[in-house]
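Since the structure comes first, as structure tokens, the remarks are kept for the end.
Here the complex is missing one protein chain, while the rest keep their positions.
Coming up: chain A.
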Amino acid sequence: MAVVEGFLVATLLLSCLASTSYGVTFSSLQKTLVVSASNQQGKVLKGGEGNITITWSYNNSFPAGTDSAYKTVKVKLCYAPISQQDRAWRKTVDNLEKDKTCQHNIVSRPYSPSNNKFTWSVERDVPTATYFIRAYAYNSADEEVAFGQNTDAHKTTNLFQVEAISGRHASLDIASICFSAFSIVSLFGFFFLEKRKAKSAEKK
């Protein structure tokens, strides 16, 4: 028992001392990029069919030289707060290494202060949810240094909805019905066949 106790204490200590990894925090980033998307109000994009045009550029009102460290820009599809409710796997946390807000990558481009445009067609593995677009600027060490998004700070404006494909197919449905029918028919077939055999054996 003493061994178990000792092990338990060591385990608890270790788990407390385990270093939490630290990364860049979102609150430390400046919103130096201007991002806009072409979604129309109220229109739902369909997975596998719809597309959306995204443009981003550097906001020149910031002091010159702020963007000297920017090397690449990654544009991502991010969940709006309403789609994060009751879904801890999409939670927003400040530590960008643990942040799960933006899980789908749209495009990655080398940084240029203006003239950036991309038309993205919604892929078939994008879930049904409400989204906004965010672009992160990375330095040469691949760390986030700035961002921009097409919505406001509270993520309430300019949101758009995606309706995912269901994943169902008529062929799957038919196969499923066939196999189910086979299972039931063979079961009862066996049962009645054996009953009949037993009856005829009894008669003999």
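Heads up, the rule we're going with is that contacts are C-beta pairs under 8 Å (C-beta built on N, C-alpha and C of every residue); 3 or more make two chains touch, one makes a residue touch a chain; residues count from 1.
In this text, contacts and distances are computed from a predicted model.
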Not counting the visible chains, the remaining one has a UniProt entry; which protein name from "Diamine acetyltransferase 1", "High-affinity nitrate transporter 2.1", "Proteasome subunit beta" or "RNA 3'-terminal phosphate cyclase-like protein" does it give? "High-affinity nitrate transporter 2.1"
Determine which one of A:K43, A:K71 or A:R124 touches the chain that has been left out. A:R124
Touching residues (missing chain, whole complex) on chain A: 4, 8, 11-12, 14-15, 18, 20, 85-89, 124-125, 127-129, 164-169, 172-173, 175-177, 179-180, 182-184, 186-187, 190-191, 198
